[in-house]
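Note that one protein chain of the assembly has been removed; the remaining protein chains are unaltered in position.
Each chain gets a letter, A, B, C and D, in the order it is written, and its residues are counted from 1.
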Amino acid sequence: MKKIAKEKLALLWELLAHKATLYFPLQEDGAVNFAPWKNGAQVDFGVNSIVPPKNVFFPQAETYLRFKTGAKRLQLESVEPEEKFILFGVRPCDLASFNILDKIFLEEPTDGLYAKRRRLGTLVSMGCNEPGETCFCTSFALEPAFAPGADVMVWDMGEFLLWEPRSTKGEALTAVINELLDEAAPEETAAAVRLRDTTAAGEAAAARQRGWNTEGLQEALRGKFNDELWEKLYHRCLGCGICTYLCPTCHCFDIQDFSRDLEGERFSCWDSCMFAEFTLMTSGENPRPTQKERVRQRFLHKLLYFPSKFGLYACVGCGRCVRKCPVHLDITQVIKEAGGVVSGS
Amino acid sequence: MRRIGVFICWCGTNIANTVNIEGVTEAAGKMPSVIYADNYKYMCSEIGQSMIKEAIIKEKLDRVVVAACSPRMHELTFFKTAAAAGLNPYLVEIANIREHCSWVHKDKQEATGKAIALIRTAVAKAARNKELWATQIPVECRALVIGGGIGGIQAALDIADAGFEVDLVERTPSIGGRMAQLDKTFPTLDCSACILTPKMVEVASHHNITLYTFSEVEKVDGFVGNFEATIRKKARSIDLEKCTGCGICWEKCPSRVKSEFDEALVMRKAVYVPFPQAVPNVPVIDRASCRRFTREKCGICRKACPAGAVNYDQEDEVLQKKYGAIVVATGFDILDLDDFGEFSYGKHPDVLTSLEFERLVNSSGPTGGRLLRPSDQSPPKNVVFIQCVGSRDKSRGKPYCSKICCMYSAKHAILLREKYPEAQAYVFYIDIRTAGKDFEEFHRRAVEEYGALYLKGSVGKVFPDGDKLLVKGVDSLSGHAVEIEADMVVLAAAIKAKSDAPQLARLLGISTDTHSFFTEAHPKLRPVEAHTAGIFLAGACQGPKDIPETVSQASGAAAKAIILLSKDNLLSNPCVSEVNESLCTGCLSCIKVCPYGAVAEKTIEEKIHGKALKRRVAEVNEALCQGCGSCTVSCRPGAVNLKGFTNEQIMAEVDAICL
Amino acid sequence: MPVNLKLQSFEPLIIAFCCNWCSYAGGDLAGTSRMTYPANVRVIRVPCSSRVSSNFILRAFQRGADGVVVAGCHPGDCHYTSGNYFARRRFLLLQRFLEFLGMEPERFQVHWISASEGNRFAAVMTETTDKIRALGPNRKLRDTR
Amino acid sequence: MKITTQSLCGTMVKEIAAISGENVAKCYQCGKCTAACPVNMAMDILPHQVLRFLQLGLVEAVLNCNTIWICASCFTCAGRCPRGVDLPGVMEALRAILLRKRGFSRFKAGDMPRVLNKGMPEQGIVSGFRKYTK
Partner (left out) sequence: MKQLSEILKEVAFGSLSSGEAEMVIGWQKGPFWWQSFPAFITDPGGTGSLIWDPFSVSNLSKYLLKEVPEKKIALFLKGCDALGFNQMLRDGRVDREKVLLFGIPCDGLVDPARVEAAGLSKGLLQVKKEQEELIFYYKKGQRKAPARDFYYAKCLSCRYPNPVIYDQMLGEAVPCQPVERFADVSKLETTPLEERFSYWSRHFSRCIRCFACRNVCPACSCRECIFDLAEPRWLGKANELSETQFYHITRAYHVAGRCVDCGECARICPVGIPLAELNRKFIKDINELYGEYDAGADLDKEAPLLTFKTDDPDVSSGS
């Protein structure tokens, strides 16, 4: 394991940014979000980003095709990303969300642009020193301070960052910045392990206090399609897209065209199952006519349909929706009420 | 995919000299959905038009763009061309490449580029044009005339003579209006009653006119060709059929109140006819002052009536009537002079308004036509007439000129001298305005033949001085302050709109100006029409006017009404607003911005999640809508759209013009 | 110097929404009187200035207009009585709002031009073009695609 | 200034009307006479004011002015008056009243040598006598 002193970080950013586009949690007007690092940007590791880093692989809007009409035949030209990038400071929960997105975009039919971005990107994950108030990653079997899928794992140890390359991409990146790294002492390495243990234990304790886990959750939900629960829940939903757009695992998108005269482009863009138009058909028919069906869809998709199909829940417990939902339509409460098994004590 | 044809006009050399016609034609041919593009020297000529017609048929064009002169010039021409070839005219768009391009730009390259852009814009709009059809609105062939003064009388007679039924509604017990109060009329000194009464009688006897006196219009719904009015016939308490007009009832009546007709100079009875020549010559009981109604005592008139016509139990009658056109002729009022204390009006009985003076010289007036001072019934020797009392006065009165005062004051000066050859008239004036046939001559006669002394200047104060009135004024021409010892002072009080004109305007959905006069649709070109289609204006309700002007405006209004009524159906402009009810939220902002009252609210029922629910939405009356589109912008969700200028069309134009 | 050269070569695109009864007719009169104004100005005919939605104005900026003019009858002379009075409120607020967002106020202008003011039409369009040419291309509300 | 029927219709007013044969009420004070008058610069009351004063019955004020003597009876005013007022006639009437009724004389025999010295034509002297004295 390596380490890097905090005073060398500025050099590190510069070096990394030189090598590839460097996405960072940057602070602007009090809001922390992932954005390409540029000189003078204010890096903030203190809290997780508001918008999850999924947009690095699955951008809010992305042109994938340009077209020209007017000639005898429609002329098409596809667009592909070329740029290498490093995503620095992804929390383990968000990193886990990429596995979920992979299920959608990498299974047949593969989303070529997504796949290419996954290949182009190097993931540097940062472990959580202390889970946030609304975090519940351990309830979905994740570890707050460790991300198995990361290319590099780092921990904030106060004076320095511990740096552990965990894949060939990670090794390659480490080689580039090697001059800035020092070898970590054994006790420092041990501290990282301790950190992993204490945060995990802390979150587990918090999970017990929350009073639910996912054991048997799918079975419980299977019979709940017509349950009164949804009737009770949906009233307060405003129908905005905060929960879905801030969710690291939500992946629904729409396809739109933009054109000027005889030229144009086709792009995909985020969409939200919370919006009425999401299921509106050209005929005017809407199979999810009210917010009730939409709210039910969101939770059942995350907690039942997705795991039934792919074997894992479409929730990583990042807590963004819990914190940002203007009316506190809290997924943890939904799970609890829908029949998540109440754990031990 | 549309099949659009583009036709480019050279306009001789007008366009062709500055715009590269061939280049434009080639570019137009490549525009989206354009399948045909051609040019010709004069597109509006017969040959040009047949070119378009042939292409429409041969190429199966479904939209046509003509790039030529301004649409304000030849749009209709090309509409007809398209229609002749079986294409709905509203599928034609004009690109103005002459007035807005070739004539204003010098550089050929620039002008050509702009012409292409303008054509591209027209093509983009045309692609979104829809077939539009003028709808037919049936016309109710009856007219309503509101107000029974000379304006209303003239309009009613003209419309009735044209063969249409007319209902004439008058608020007071008799028709006649202001003109009936007058003695002589300028500039001919005709006896007012002598020329008015025959017309009043004609109205009463006209087989096409139904007269509703002592009645008021309470409500007007509907729109041009299809108005529905609610008329309240107030209880007269006298049976119109039985009454012979013998006059015994008012002779016997013990209650006395001030006569409105005689400007409160004398008393009338509680049962009364306002004046001897009243039409109908049937009294009414003024319930507010009749003892039978105020104290539940009395009953003398019923006992006295030989015809048994008195009926205390009569009730108001409310009628619903349909009309195709409405003429408003509600007249004017006289400015209240409370703010003009310097003239001692109301404080001294010999200070009068011109209308009171008019009653005092009128042979049917309180003095039987002998002009006497109200204070001591003596003949006045010196009479001072003061002009512009409240007229042309921004601070205390009205900023406008009341228009008739110069002339009637000259008339009064003449009448004074005719009654008393020794009497002297003094007229204080600011300007003398005698714009009218024979008006100046009439005024000069007052000065030169009747010796009226005209003083250019104002009166500062009128002091009661014993039995005289001391008038202090100025003659600005000589530069002298002057004092005149007068026996009588006559004030030419300003004319103002009826105090309830704004209410009537609201009721009819027409507009008023800042002085509450009804506004005409256009001050020059549509002076007798209100903004609301099917409503016409006559007389002083639209602004100060004399009798000949009122009569001619009334005939003008009548002619407009007749034009309307003589149609079985009206064709409406199809470029009107429409409401997409599914988008309409029912906030009704559109109603607030509509200048024509063309948007109304309606309740629709629809099924939401299996439940039948009612909700309110806006509805456009196509007959009233004039197509300004203000409502479309006030509509946030875009539920209101203007046909011919839809959001989609204009947006397409913007997109295309910016390329 | 190269900077200046670049500025000089810039020709702005100006979209003018003109009401049919006054300003469009004023434009026609400018034509019949053979006045000249820059070809940068392109007119869209609308029935009344009150038909012009902020949506159209923003759309024009998005699609590349460097300046937008709305022209209508003089207040008090509206063919539809009151349309331009509403337009006056709507656009004054919009103009101030766009300026608040950092848009140069010259880029969105409102003018009252009567049917008899062909010279004014030409003058307004010339002045506007000059002003906007001096400001340079608009990038602020423009769609970058 | 007090205006009364008496002052308006006084004997002097009537006399002026009788001598001149003119109704001063015809004048509407447009001022054309004054504007046209070639000698207005020397007058103390302008020609149109003469008429206005007479309309108001201010005869004495008019009789005491120099205007009526300055007036050269050139008839420019009368020729251009839109109301056809014979203003020179009125001026003449005013002078007549002063000369004939009141024995006033603007020009005395003793003034003669002074004028003669200036080479005044004889015809002028005769006319002057007729205009200025009885």
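Everything below uses one rule, namely that a residue touches a chain if its C-beta (ideal position, glycine included) is under 8 Å from a C-beta of that chain, and two chains touch if they have at least 3 such contacts.
In this text, all values refer to a predicted model and were calculated from it rather than measured experimentally.
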Problem - Displayed partners of the chain not shown (whole complex) - result: A, B, C
Handout entry: Sole residue of A:21, A:99, A:134 or A:167 that reaches the chain not shown, by the stated touch rule
Key = A:134
Practice task
Touching the absent chain in the whole complex: find that residue among A:29, A:82, A:179 or A:285.
Solution key: A:29
Practice task
Determine and list the subunit A residues touching the chain excluded from the picture.
Solution key: 28-31, 33, 50-51, 59-61, 63, 133-134, 210, 232, 235-236, 238-242, 245-246, 254, 256, 258, 267, 269-272, 275-277, 291, 324, 326-330, 332-333
Practice task
Tell me where the left-out chain touches subunit C, residue by residue.
Solution key: 54-55, 58-59, 61-62, 75-76, 82, 85-86, 88-111, 124, 128, 131, 140-145
Exercise for the section: Mind listing the subunit B residues that contact the chain we can't see here? Expected result: 514, 582-589, 592-593, 608-609, 611, 613, 615-616, 634, 636-638, 647-648, 651
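Just so we're on the same page, only the chains that are shown with their structure count from here on.
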Completion exercise
When A-B and A-C are ranked by contacting C-beta pairs, first comes A-B
Exercise for the section: Take the average of all CA coordinates in subunit C, do the same for subunit D, and state the distance between these two points in whole angstrom. Expected result: 68
Handout entry: Whole-Å gap separating subunit A and subunit C, where each centre is the average of the chain's CA atoms
Key = 46
Problem - For subunit B, residues contacting two or more additional chains - result: 655, 659
Fill in the blank from the handout: Among all residues of subunit C, those touching at least two other chains are 63
Problem - Residues of subunit B defined as touching subunit D within the complex - result: 381-382, 422, 424, 426, 444, 447-448, 451, 453, 456, 475, 477-478, 480-485
Exercise for the section: Show which residues of subunit A lie in contact with subunit C when the two form their complex. Expected result: 63, 258, 260, 265
Completion exercise
In the complex, the residues of subunit D that touch subunit B are 1-5, 8-9, 23, 25-26, 28-29, 49, 52-53, 55-56, 58
